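Just one protein chain is left out here, and the rest sit where they should.
Let's look at subunit A:
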Amino acid sequence: MSALVPAAEGEGAAGRLLETAGAWLLGLVWALPLVYALWTAFHPSAYSARFDLLAPLTLENFVRAWAAAPFARYFLNSFLLVTSILAVQLVLSTLAAFAFARFSFRGRDLLFALVLVQLMVMPDVLIVENYRTLRWLGLIDSVLGIGLPYMASAFAIFLLRQTFKTVPRELDEAARVEGCSYLRLLWKVYVPLARPTYVAFGLVSVSYHWNNFLWPLIVTNSVTTRPVTVGLSVFASTDQGIDWSVITAATLLSTAPLLLAFLLFQRQFVQSFMRAGIR
């Protein structure tokens, strides 16, 4: 066996080099679209598909994109959408998860199974009937209308229930001896202990709804309600011709808040997605 080990190691060194090269090649291919978009957006349109290291840098494309469509309004709409969804999601799923984790009542497990149905059948695929419901409620073309179907999140309930179940019983017994009500107990003991779960779910939720497109496209039809994804698609498909520099600048602009947040809090993002994925 001792003869085998050096051989394996020698083979490993060459293999490792090859692997590093492969990893980097793949990394380059993966980074290319974004790098290319950056190139196009920061150069005059004459250079949008011509590579010249001496090409002049410019912010002109961003200025033109910003002036050509009401992006400020779109950003505001997206911001309102994302925050209102997240706020309601957090409150509702905290209450529901607490009930599932710490109360015993008839039909609890059946109800939980019904909640989990949403993990498979998301509102994304029920567009026809949800549109009908929204029209009945008079919420077509409103920010609330975009958000409402997503405000009860099975995913959040599931994650929080898992977390709440790990809280030691002794803690809430102690709190109850002190005469704590359920809601106070939830607020003082459970919520603080579940902080990492809240952060994880919050990041996943915000990036999901900032990026969501098809449902907002269906529900909205005016500037005052369109989130930035829909605004971008309207902008890119109307009359911009093929000025790719401006379109790419607009594209980067619309992803900038999320992308910057991601670059700044990269570790937090990655860990949140990981945490959300481990069941």
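Following the convention adopted for this analysis, a residue touches a chain if its C-beta (ideal position, glycine included) is under 8 Å from a C-beta of that chain, and two chains touch if they have at least 3 such contacts; residues count from 1.
As a convention for this text, contacts and distances are computed from a predicted model.
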{"item": "Per UniProt, the name of the complex member that is left out, chosen from \"NADH-quinone oxidoreductase subunit E\", \"Carbohydrate ABC transporter membrane protein 1, CUT1 family\", \"ATP-binding protein\" or \"Monovalent cation/H(+) antiporter subunit G\"", "value": "\"Carbohydrate ABC transporter membrane protein 1, CUT1 family\""}
{"item": "Among A:Ala55, A:Met151 or A:Val167, the residue in touch with the chain that has been omitted", "value": "A:Met151"}
{"item": "Sole residue of A:Leu59, A:Ala87, A:Val223 or A:Val270 that reaches the chain not shown, by the stated touch rule", "value": "A:Val270"}
{"item": "Chain not shown, touching residues in subunit A", "value": "1, 4-5, 8, 12, 15, 19-20, 22-24, 26-28, 30-31, 33-34, 36-37, 40, 49, 91-93, 95-96, 98-106, 108-109, 111-118, 120-133, 148-152, 154, 157-158, 161-162, 165, 169, 173, 176-177, 182, 207, 210-214, 217-218, 229, 232-233, 236, 242, 244, 247-248, 251-252, 254-255, 258-259, 262-263, 266, 269-270, 273-275, 277-279"}
